[in-house]
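Structure record follows, encoded as structure tokens.
Here the complex is missing a single protein chain, while all its other protein chains stay put.
The block that comes next holds subunit A.
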């Protein structure tokens, strides 16, 4: 059952400095009983405390059964090692090398509950010294639920493990105690190349501007964060922004500076900014904003539309509240709860508002796309920090308009560009450090973005190179404290932390793995599940051109502007042209910041319908469907751990395996034809559309097809739950269908089916 990575696990590395371990805990480690089995430790991993025997409830049986074993808390995870002899689970295709299915990375712990008799109590902080519950229930951020029973455990051990877990999961800690630093300092062989554009060098930004034919100004003066702490070392602003403007911007710590996101082939571009608080009669800030807006407008055709996302999208507090309600429906403790919540399921989900927030974000992105694609105006999106919903919207816009970002490396580059370099406050939004005073800053903004991407993926599957599984794993990886990618609030914080924590200052900053180095978590075989088998790669006309690692931004205009015969509409976006003229006459701009008056819904409907009428081009503009049924629940992410909803022998894996199988056969045939020295298409047929397996040089799906050939033995939770010896017993709902006897005035439920009865209902 237990499957742990063994990299460096043979000799548990000595911690260099473990200031965060209380002396008591070090003692407990020394006197740990011999019979306890410990998990194979990662480099830099230290055991804090452990207890045996602990009974872990297993969810996969329909009767509640358990397994005895050792519960361990380290500086990386909470781990459970079964006492039973572990047979190596060879059938598991999809194995995380860092943590197994019985491990919870500390950062991944969402809530801890104590089970006292029949009551379940949320644990929020340190507990009374002598009290501990009979049951620990842990809800994880990746939606797993674990239940450990302490009634068989020695009282002293039970107390220790409970308090240890509570302490290390819930108490606020300093950033340098995050496992990533300990791991990286003890793991030398980690430098490798990746194809993801990291946007940490001038070259990356120059390339990106070239690719999109942008014409803006690359700012290199912030290399040591002399100008703005909150902005990255390199960034791009409209060409019209001057050095003098930077001096003004310093007064606002860089807020108000329009940061370039992406240029449309027409020349117009998307910018984002943090809003400058506008005081009445504050001419400095107003003049500054005037200049910035003017600079954006000058980028192309002297046009700009602004959109304050704070006015039109839900607040971060609303996002957080909605998600915390939503996820509750998937954190299922037991079968009874499951069936109780099965009744009124759809309305319960809708009442959380989460799906509607997803819809609103997609809708907003659609409106921005319309401005860029149809009206060719520059767009400046803004919000308080300029790095939350701005990141969501700007990333979505780029996904819809630029097919490069729909590839796997493309999406990773996009996340680097907009989120990591763009300074999304991952640390605070995820509250990685459990700071009580920062709880109000918590909001699953990045998850919201992934949710939106998933909606696009399920609506236009062949347009994306990455799979649903990839997105799910990515959403999990945010809470794995090994990677530097999602750990910081800004580039400045990242650089200073990695420099400070470096064990050998002469050799430069600490090299902490990026999440994009998937080999840290998964072997090659598992990484195959990241590729979407139905992705249709763009037909490369010129076969001699070498595949550049960053394909050129497609120039092709998939929507000829003649397709839109709609009259210039009064958008809810503010037409800035008039205002700009006023501005040039020295007028105030404060009114620009007023919320829009026109209704946003329906305004983009015509745009969508015009697009829908055209033949679909997976490498052109892609728009989301937003009608009620189109926005759906990300089943894989939310349902994968719930045993009651596993469809044995079914689910999407049945499609994937069939596709992979066929692709294997086709490749095989192609090879045979080539071996006979003949191009397969001599006459009578144009070349077929290329499929990833046939053309992608790095990713071969053939081995996957061998794995999946027995898809009849897999379940809908594949690859997250592997093959089990399930009993082929069907799941039979246990809830009483009380909701069925709804109030009907005619009492039709009591009427007879028989035709002899003459009941007229109308």
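Rule of thumb we're sticking to: a contact is a pair of C-beta atoms (placed from the backbone, for glycine too) under 8 Å apart; a residue touches a chain by one contact, two chains touch by 3 or more; residues count from 1.
In this text, contacts and distances are computed from a predicted model.
Chemist: Choose one: "Glutathione S-transferase omega", "Transcription initiation factor TFIID subunit 5", "phosphatidylinositol-3,5-bisphosphate 3-phosphatase" or "Glutamyl-tRNA(Gln) amidotransferase subunit B, mitochondrial". The correct choice is the protein name in UniProt for the chain not shown.
Modeler: Result for the unshown chain: "phosphatidylinositol-3,5-bisphosphate 3-phosphatase".
Chemist: Just name the one of A:151, A:174, A:283 or A:351 that touches the chain not displayed here.
Modeler: Within the whole complex, the residue contacting the unshown chain is A:351.
Chemist: Of the residues A:343, A:433 or A:495, I need the one that contacts the missing chain.
Modeler: That would be A:343, which touches the missing chain.
Chemist: For the chain that's not shown, point to the residue among A:123, A:639 or A:721 touching it.
Modeler: Residue touching the chain left out of view: A:639.
Chemist: Please identify, in ascending order, the residues of subunit A that touch the omitted chain?
Modeler: Against the left-out chain, subunit A lists 338-339, 342-347, 349-351, 355-356, 359, 459-462, 534, 536, 608-609, 612, 616, 625-632, 635, 639, 642, 644-652, 654-655, 657-659, 662-663, 665-666, 669-670, 672-673, 676, 678, 680, 682-685, 688-689, 691, 711-712, 716, 728-733, 737, 739-740, 742, 744, 746, 748-755, 757-762.
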